[in-house]
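Heads up, this is only part of the complex; the chains shown haven't been moved.
Naming follows writing order (A, B and C), and every chain is counted from residue 1.
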Amino acid sequence: MVTAITLMNVERDKINSVAERLAELQGVSEVYSIGGRYDLIAIIRVKHTDELAEVVTEHIRKLEGIQKTETMLAFRAYSRHALDEMFSIGMEE
Amino acid sequence: MVTAITLMNVERDKINSVAERLAELQGVSEVYSIGGRYDLIAIIRVKHTDELAEVVTEHIRKLEGIQKTETMLAFRAYSRHALDEMFSIGMEE
Amino acid sequence: MVTAITLMNVERDKINSVAERLAELQGVSEVYSIGGRYDLIAIIRVKHTDELAEVVTEHIRKLEGIQKTETMLAFRAYSRHALDEMFSIGMEE
């Protein structure tokens, strides 16, 4: 499983609508509206890096209302949860 | 479920060991070592805000090797996954 | 009691009007126009985190004239004053 985290700044009045459309995107596992300097954070979980590239450049970056994105690849996951299993149900092969 | 995201900068040679100890903390659901300006990101999932305060101020901030932390409360979660159910198994009441 | 602090930058000529509307919002305990890099600071005091999420994402962020917000959850309060009592008079249960 390839995981990445995208921090986003979004136009004031579009935070909710952008979060909803993000969460519908294939490969976007969770989106949170957050306090602090950023407005949204998305956790992307896909099978291969190419899919990650597509999710970010073809979908996330083109969503209207997003002002700035900062995507960070996760090198390694540490968790007592079996994340791969939990999140790979329903993932395209 | 109360969720928060903590971005961290860690001493060069302690990234792996800090990530492992973080992931063992009650309330820390996942930790990722990431590219970009930060070194680690932790997803905290707890029942109440008091627990969140304790995880961050009594545990995370006191871990040796952590240089800077930036914790952001998640106001709302957007996901096709039933996150609360997935992650509340084994959570203290 | 859940407390949070929101730092804001506001359009030059709307600082006063935004402060007044903020102070009328349910959950916003005090607003100060301040010197320094930020224009306004609001202290939010509510019963539950959900209310905090609603105040910030449904009300504060949508106020016309606000350019940037940075909301920080208070983990713990330290005071010789009985803050909970002082501020919970008139709070919705």
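The definition used in the following text is that contacts are C-beta pairs under 8 Å (C-beta built on N, C-alpha and C of every residue); 3 or more make two chains touch, one makes a residue touch a chain.
Nothing here was measured: the structure is a model prediction, and the numbers come from that model.
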For a quick check: 3 copies are placed, so what copy number does the complete complex reach in this file?
10
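Following the convention adopted for this analysis, only the chains that are shown with their structure count from here on.
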Taking the mean of the CA coordinates per chain, how far is subunit A from subunit B in Å?
17
Taking each chain's mean CA coordinate, subunit B and subunit C are separated, in whole Å, by 25
What whole-number Å value describes the gap between the mean CA coordinates of subunit A and subunit C?
29
Hey, what residues on subunit B touch two or more of the other chains?
71, 73, 75-76
Which residues of subunit C touch subunit A once you look at their complex with the stated criterion?
4, 53, 56-57, 61-62, 66, 70-73
Spell out the residues on subunit A that touch subunit C in their complex, using ranges where they run on.
12-13, 15-16, 33, 35-37
Contact set on subunit B toward subunit C in their complex
2, 4, 49, 52-53, 56-57, 71, 73, 75-76
